[in-house]
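Here's a slice of the assembly, chains where they normally sit.
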Amino acid sequence: MPKVTVHRKAHFNAAHRLYRKDWSDEKNLAVFGKCSNPNYHGHNYELIVAVTGEVDSETGYVYDLGKLKKLIFSEVEEAFDHKNLNVEVAEFKELNPTAENISIVIYNKLRIHIPSNLELEVTLYETPRNFVNYKGE
Amino acid sequence: MPKVTVHRKAHFNAAHRLYRKDWSDEKNLAVFGKCSNPNYHGHNYELIVAVTGEVDSETGYVYDLGKLKKLIFSEVEEAFDHKNLNVEVAEFKELNPTAENISIVIYNKLRIHIPSNLELEVTLYETPRNFVNYKGE
């Protein structure tokens, strides 16, 4: 059967700061610039989740996008939307919430719910000008 | 010669419904939800066609995008635009017009017109939030 990639877009708003607890404020500022502001700043994150696999000959679907929408809602939007990522999201208590790390955390949260014969890729826009992809490699 | 991918965007508007004739209305509703509405609904489909190959050293082109524009017009837009996909497009008489299947049909229609040394990929947006890719694998 032909292999197709299906994509679903979602979004969440959150506050964060980039820093390491084991570094001084000066070092955090030197490495992360204004993104290390101790009072936080925030973003409208735009998320695209892509699932690749063979098209089911009966339904014509790779993976029901309505199901994917609900999965993204329960695993990502409910957990991250209108939250302070550093303070309120367990995964970032000890992990710097860079776009790279957020995309890996989202991938791992979704991966366990997607059948293993399907490939998964996460694209995360931190701003319309800065974005990242992760596909589990 | 270096290999480059060139992309051309196009669009068409169409009505469709998702369903299988051999299923009951109840089963179609259970599997395809409101997309199985027997009275149809519709979309502004956005299409991106990508062609990959070596850059011609004389022209600096991989494949003339003006030519690609015309090919998309004659093969896709004339066939699908302002149509009811289920009723008026031969390929979907017996094939469920999911985004996955539409992208495969478009790929197959274009593939025979693009030289075989060039790779082809079709991206189809059913809505700004739902889209698919197919590259003939």
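When the chains are written out, they are named A and B in that same order, and each has its own residue count from 1.
One rule holds for everything that comes next: a contact is a pair of C-beta atoms (placed from the backbone, for glycine too) under 8 Å apart; a residue touches a chain by one contact, two chains touch by 3 or more.
Keep in mind that this is a model prediction, so the values were computed, not measured.
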We see 2 chains here; how many are in the full complex?
6
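Here is the rule we use: only the chains that are shown with their structure count from here on.
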Chain A turns onto chain B (C-alpha superposition, degrees, nearest 5) by 120
Just curious, how far off is chain B from chain A if you go by their C-alpha centres, in Å?
28
In the complex, the residues of chain B that touch chain A are 18, 20, 31-33, 95-101, 103-104, 128-134, 136-137
The residues of chain A that touch chain B in their complex are 2-10, 55, 58-62, 65-66
